[in-house]
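This is the structure I want to talk about, given as structure tokens.
Of the protein chains in this complex, all but one are displayed in their positions.
Residue numbering begins at 1 within each chain, and the chains themselves are lettered A and B in the order written.
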Amino acid sequence: MKDEALLKEPFPVVFRRWMTSAGGITILLTIVVAIIAAIDAGPFIIVNTVVTGGMWALLSLGLSLVFGVMNIPNFAHGEFFLIGSLTAYFTFNPLRLYLKENPSPFLSAIAPLLGIFLAFFVGALLGVILEKLIFSPLRKRSRDQWVMNSFLLTVGISVVIINSVQLTWGANFKGIPNYWNVDPLDFLGVNLSVDRLAAFLLAVVTLIVFWYFMRRTQTGRAVRAVAQDETGALMVGINLNYILSLTMALSAGLAAMAGASLLFIFPAYPTAGLKPLYVAWYVVILVGLGNVSAAVVGGFIVALLQTLTSFYVGTGWEDVIPTAVIIIMLIFKPSGLFGSEVKGIQER
Amino acid sequence: MENNAQAALSDGATGNGRFTALLNATGISPTGLTMIIILLVLPFIPPFNQEHILRWLVSAALLGAQAIAFDFTTGYINVVNFGFAAFLGVGAYTSGLLAVNLGLSPWVGIFVGAIPAALIGFLTGLLTLRLRGIFAAVMAWFVGLALLGLTRNLVDLTRGPMGLSTPTLLNTSSNRPYFYIILAMMLITYIVLRKIIGSRYGLAFRAIGQNMDAARASGINPTYYRVFNFTVQCLFAGWLGGFYAHYFGILTPQLMLTARTVEVLAIAYIGGRGSLWGGAAVAFPFIFLIEALRSNLTELPGLHLVIYGLLLVLVMIFYPGGFAAFYKRAVAWVKGLRDR
Partner (left out) sequence: MLEVKNLNAGYGFLQVLWDVSLKIEKGEFIALVGPNGAGKSTTLKSIAGLVTPKSGDILFKGEAIGGTPANLTCRMGISFVSESLNLFTNMSIYENLLLGAYTIEDKQEQLDTIDFVFNLFPRLKSRRNQLAGTLSGGERKMLAIARGIMSKPSLLMVDEPSLGLAPKLTLNVFDALETLRQGGMTILLVEQNVNTTLHITDRGYVLEQGQIVLEGPSKELLENDHVKKAFLGI
């Protein structure tokens, strides 16, 4: 590691080059816009952006990962979000009622986390089941037109999950008033509820753990290897089936975790996954298909875009304006703001 | 059905050649013709002559026609128009609004409505079809959601979720004439699209669908043909939307929901990818099954959609040719029995 530093370009050079790339300009622009909006409308813009942005990042990252590694354009990704919020609801709600009868400060503090982590595992389990039960058989049968076939499979899965949830638990909203029943904190003159703060911190911690896993562990490296060259991965002894299941589990788990963490904003109901699905796809196309780290940044950018749209233009327009933005982007830079990491966005 | 058409052609050389040749030119096989004749007399045979069952027949034919148009794109150039319902909605709203605000006759409006749908389809295609197929699917979806958002929000124009009352095509309370109209529209959709598939355009579509590189190497411009295909599909979606507007007499943004696209997609796939007719053949028994389920199991809403989804998944994994492939195999089997 001694000669490492000598070979690297000086930091200012790298920084300047990066700042003039499309990605750098986007980030800079986002920050500037956020600050201007915060001055104009109030700091709540930034608070809202950051809180939902963190969860959108978890969601988009999973979607991007599955597309990059498994080549599956997952249209059931929102359903993992839904399963997560359902799991959290059914874990946390009984606990909440129990705590009303038997108050316990420790359990009150820990109960929400219990639901959220359980959601991660239930989501991950569902991901593995889907991989083993549905994608793996299709992969064995034929890999012709894989992207379109798997896309249709996920559409079918989505329909089945949404309507099974409706059949089982009905169409009513299952929400909670809050996770932590404490007074909101005062942050930059904004009332910041502990739930929101926790959601943000949870997202940050998860992102760091995820980053460490992907960059610094052999298994994480293997996941990236499969995304870049499947044959090469086989040749160095990586068990493809294991990595594919793991990827699906991670992606589904993170989405479920996002759903669980945001239960206090987005209650669980059969089609609750539609909106997160849209957001995740939006982010992934915007930043570049399969570009996992850019998806994290994209989560925050899109959260800002949503916050601004609903504040300045009004609710109900949040589907229209982002679509216009993405059309403009596709005209000028179809590979996405940060560039796609999938081999060739042009049709082969 | 293709096989049959070819068989019919060889028979035609000896028998009543002119009729089979005509039939062949429309792309309808003798079996298909039999089915059409059955459908033509069905509205007079009990229990199918009841109004609520006639309504099912109309829905089935409308769904079948949509499935034909849908398969024209997915089955040949491997692009999924995930905003299909929205393009249908554009046709419906255009025709409906023209009739309500300008007093344009619905009979003209149906055709006029197809134009903006095709135009939006053309632009979407132009933007995305030079990229991988998934871009077109996702962007068509985004455009569809944006159109849905617009119809919901432009309340002054579309009356939003309150619904837009539109004049009907006919001044009758009977569903029977509507059934004949939509059946005719379904057949026209099939014949026109079959004609295109039979032309050199169809060859290009197949080449692109199977191997983009090889197609490019043999001088085919994939983007041109894909955009052409996509636009034609949207044109027909808009046209069928016009019928929707002037049959139901009320338009709500609901008709543009992604769930509607999924319904068409599922039928087209279960019917058989790349067959065109498969979706139409499957639509009739399906609508009957599902309506029967829906009316008998009202306490289980959404069960029919679970069946849709499960069938789609099962067909995709285990029987990718769908009903059309099953039919082909069955015909071959029967022939095998006969020849033995």
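Simple rule for what comes next: a residue touches a chain if its C-beta (ideal position, glycine included) is under 8 Å from a C-beta of that chain, and two chains touch if they have at least 3 such contacts.
Because the structure is a prediction, the values reported are computed rather than measured.
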item	value
Touch partners, limited to displayed chains, of the chain removed from view	A
Touching the absent chain when the full complex is considered, from A:Ser104, A:Asn239 or A:Thr315	A:Asn239
Touching residue (missing chain; options A:Val155, A:Ala225, A:Val283 or A:Val320)	A:Ala225
Interface with the unshown chain - residue positions in chain A	3-4, 7-8, 218, 221-222, 224-225, 228-229, 231-240, 341
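Heads up, the rule we're going with is that only the chains that are shown with their structure count from here on.
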item	value
Centre-to-centre distance between chain B and chain A (centres being mean Cα positions), rounded to whole Å	35
Of chain A, residues touching chain B in the complex	73, 134, 137-138, 141-142, 145, 147-149, 151-153, 155-160, 162-164, 166-167, 171, 270, 274, 278, 281-282, 285, 289, 316-320, 322-324, 326-327, 330-331, 334, 344-348
Touch list for chain B against partner chain A, complex	74, 78-80, 127-128, 130-135, 137-139, 141-143, 145-146, 148-150, 152-153, 212-213, 222, 258-259, 262, 265-266, 269, 300-303, 305-306, 308-310, 312-313, 316-318, 320
